[in-house]
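Only one protein chain is missing; all other protein chains are in place.
Note that the chains take the letters A and B in the order they are written out, and that residue 1 is the start of every chain.
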Amino acid sequence: MSKPKLALYWAASCGGCEIAVVRLYAKILDVADFFDIVFWPCIMDFKYKDVEALPDKSIDLCLFNGAIRNSEQEHMAHLLREKSKVLVAYGTCAYMGGIPGLANVANREAIFERVYHETPSTVNADSVRPQVRYQVPEGELTLPVFYDTVRTLAQVVPVEYFVPGCPPVKEQTEAVLQAVMEGRLPPPGSVVGASDKTVCDDCIRIKEEKRVSSFYRPYEIIPDPSRCLLEQGIICAGPATRGGCGAPCLSVNMPCRGCYGPPPNVVDQGGKLLSALASIIDSQDPDEIERVADAIPDLLGICYLFGLPASLLRRVRQDRKAFPAGVTGELAREQGDVAVMTQRAP
Amino acid sequence: MVVPSDNHEPRIVGFLCNWCAYQGADLAGTSRMAYTPNVRIVRVMCTGRIDPTFVLKAFSSGADGVIIAGCHPGDCHYSEGNYKTTRRIAFLRKLLAQMGIDGERFRLEWVSAGEGAKWAQIADEMSAAIKEKGPLAWRENLKEA
Partner (left out) sequence: MPEGKSDVKIGVYICHCGSNIAGTVDVEEVTGFAQEQGSVAVARNYKFMCSEPGQALIKQDIEELGLDGVVVAACSPRMHEPTFRRVCEAAGLNPYRLDMCNIREQCSWVHKNGATEKAKALISAAISRARYLEPLERREVPVVPAALVVGGGIAGIQAALKVADAGRKVYLVEREPSIGGHMIQLDKTFPTLDCSACILTPKMAAVKAHPNIELMTYSEVVDVQGYVGNFKVTIRRKPRYVDESLCTGCGICWEKCPWKAESEFDCGLGQRKAIYTPFPQAVPNVPVIDPEHCVYILRDGKCGACLKFCEREAIDFNQTEKMVEVEVGAIIVATGYDVFDPSAITRLGYERFPNVITSLEFERLCNATGPTGGHIVVNGQEPKSVGIIHCVGSRDRKYHEYCSRVCCMYALKFAHLIREKIEGANVYQFYIDMRCFGKGFEEFYQRAGTEGVTFIRGRPAQVTDLAISEEEQGKLVVVCENTLVGAVMRVPVDMVILCPAMEPRADARDVARLFNLSQSADGFLLERHAKLEPVATASDGVFIVGCVQGPKDIPDTVAQALAGAAEALALIDKGSVELEAATAVVDEAACSGCKICIPLCPYSAITFNEAEKRALINEALCKGCGVCVAACPAAAIVARHFTDQQILAEVEALLVDARPAPAEV
């Protein structure tokens, strides 16, 4: 009997989720033993055509990490969806957009302008920009379309399971793979590899009633290592973050940043965190409250560090007048379908 | 079948507390004060119930503006709910500014049960101000260029 097929792919990601799987240490051998790894471009020299050659729904488990930033990643999301029985958004980038999702404070025009023009060390007198298609004597070169907006995997294709974490901790990755191998997965649509409580449940610090008169950045005070950081004025996203990670950050005196995403009943993680932070301010005076709010330089970054694409608003408002569509016409999407970079054989 | 409006009349969602602002809006009704139909009201028991998520949901679902109206400070039917609202709105306003939704589209007002005229005036003012700014059209914002 043939072994179940396993695929892993990385879209807009840092590679940390690949490491997270490798970090199973000896257990990776059990995984390699159980599964037939049919696609893992980070580790081995797989090609897209290997995936295209597979029959539909033949991949039993696909761990897809990384967000969808460009047309190539979108294409692979669709392709792997076609070919996979179970598609898992593995890691926070695939689940919620992750750190790449922060790019939703900008758009293509703004990013390209910055990267290819404004940065002090860039020399680009001719304003050369990457282009989707470019003719060279040898033929045509293509690049993926760089989208204005980063999306999560589930915003592109239907997804069976979500494994949060930046990256998912070793114990949870192990648990998820073990569950797959033993055929013990919950109903599709579930978040797996995490608890149904918040990080507070994992965190062993002592928690009291919270009344804060000021918020501090972690370097500004020396916190009491045994007490809740939020109580001491250090913004910790723990109460608004799904648990199951074991609160490793808290154990080294760093506040939780929210990488496991929202707790089960929460629709918008940033909105809830914002509400909680504001609610614990110990003041009725509007001026005092303004002062406390003003002292936080980047509320968006705090609330949506990992989940901007998954939030209700998804991205910062694009002012089309500032970023007009026709300026970099070469980068405009092709009519109808997606202009795509493939390694199709000619 | 509801036809989307063509004339860009703003759609404003109002979250009004049951005891003060909602009653004030009712008073505007019993007094037959005429004002814009552009504000649609969601009743909550206290503005303290308002989760910033509701406001984000309103904007992401197509609202051009959101207004929260509750009891004057000190008069909250539940003692202090509106103070908590003040704190949350202060933070939310900063977040919305970073998201590119400017302050005129999001208002926090205190309207007592006797201030029907004030409610009508606020509704008209906000509708006019937002009409001038134009629709927010958040779903358009998500489209690729």
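Simple rule for what comes next: contacts are C-beta pairs under 8 Å (C-beta built on N, C-alpha and C of every residue); 3 or more make two chains touch, one makes a residue touch a chain.
Just so you know, these numbers come straight off a predicted model, no measurement behind them.
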| item | value |
| --- | --- |
| Which residue of A:Ile28, A:Val86 or A:Val267 touches the chain not shown here | A:Val267 |
| Interface residues of chain A (partner: the chain not displayed) | 149, 151, 155, 196-201, 207-211, 228, 230, 238-240, 243, 263-267, 272-273, 275-276, 279-280 |
| For chain B, the residues touching the chain missing from this view | 1-5, 9, 11, 13, 18-20, 22-23, 25-26, 28-30, 32-38, 40-46, 48-54, 57-58, 61-64, 71, 74-75, 77-81, 84, 88, 112-116, 120, 137, 139, 142-143 |
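Just so we're on the same page, only the chains that are shown with their structure count from here on.
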| item | value |
| --- | --- |
| In the complex, chain A residues that touch chain B | 105, 107-109, 147-149, 267-268, 270-272, 274-275, 277-279, 281, 283-284, 286, 289-290, 293-294, 296, 298-300, 303, 311-320, 323, 325, 332-333 |
| List of chain B residues in touch with chain A within their complex | 51-53, 55-57, 59-60, 73, 80, 83-84, 86-88, 90-92, 94-95, 98-101, 136, 138, 141-142, 144-145 |
